[in-house]
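One chain of protein is taken out of this complex; the other chains stay put.
== chain A ==
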Amino acid sequence: MKGFKPSAPFLLLLPAMIVLAAVVVVPLLLSLYSSFTPFRLTKPETFFVFVGFRNYLSILSNTDFWWAFGRTVLLLTIALNLEMLLGLGLAMLVEKATRGQRILRTLMMFPMMFSPILVGFQFKFMFNDNIGLVNNALQSLGLTQDAIPWLIEGHLAFIAISIAEIWSSTAIFAILILAGLLAMPKEPIEAARVDGCTPWQTFRYVTWPFVMPFAYIAMTIRSLDVARAYDIVKIMTDGGPAGRTELLWTLVARTAYSDGRMGMANAMAYFSILLSIAFTVYFFNKLAAARTQIGAEW
């Protein structure tokens, strides 16, 4: 920091800064600018018309947008909580295994190898009301006679999307929590057992605080991954039926590419980015707090 000699951390971080500035910051400034214009793809000259906050004001009174906003928050809440629980359970199951842990870990990561777009197609195929695996199984087992319109009825479609989301992303939680469990020193657990802790107490007061930072890392990664939800939703329902599963990013993409209203879409995008930022800052603070706690105990 002193004099003209750049410090070591600055040099170490420089490549990251350069890449991110070139690929993220500059395009973002461009799109920030265009959110203040009535820019339409079909009329390039509108790129240079400045309208101030008009796009943002019209978003405030746009009910479709607020529904999509609410739905995104709902999907995030449901998906993150369930993924967290399932991932923790899965990681502990796999950690307990005495034999074949390597193959179990690979199997556990299986859904992560699926491209979100592939997950979308796969679940669209499985939830197909006519030839899908889910309905076929239900009918063959005699649980129902009707073809359940999974992707055609609004609520069911939302559930189907949540299932696809959770299936594809639980692995991220599981692998990070498992990494935490494996990196954890064994002595505190043994000490707790010797001191007469029940398995639940050992988990609650010894294992969990140690694993927590890893869980928050996973939380943050996932809450940033709303874009992943875009691919899945786009393929499975494309925001349908009648906009019942429209999320922020499908709405942004529709406004941008189908309607060609880039200025408006960029304004919406900035709203959504604010949502992600709020989640990130929240989990980041949690992460920092969890780390301090470990530092104090170990």
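Note that a contact is a pair of C-beta atoms (placed from the backbone, for glycine too) under 8 Å apart; a residue touches a chain by one contact, two chains touch by 3 or more; residues count from 1.
Convention: contacts and distances are computed from a predicted model.
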| item | value |
| --- | --- |
| Name under which UniProt lists the unshown chain, selected from "DNA ligase (ATP)", "Chemotaxis protein CheA", "Carbohydrate ABC transporter permease" or "Pyruvate dehydrogenase E1 component beta subunit" | "Carbohydrate ABC transporter permease" |
| Identified contact with the non-displayed chain, of A:S58, A:T77, A:S115 or A:T144 | A:S115 |
| Touching residues (missing chain, whole complex) on chain A | 1, 7-10, 12-13, 15-16, 19-20, 22-28, 30-31, 34, 89-90, 93-94, 96-97, 102, 104-118, 121-123, 125-126, 130-131, 133, 136, 139-140, 167, 171, 175-176, 179, 182-187, 213-214, 217, 220-221, 224, 226-227, 230-231, 249, 252-253, 256, 262, 266, 269, 272-273, 276-277, 280-281, 284, 288, 291 |
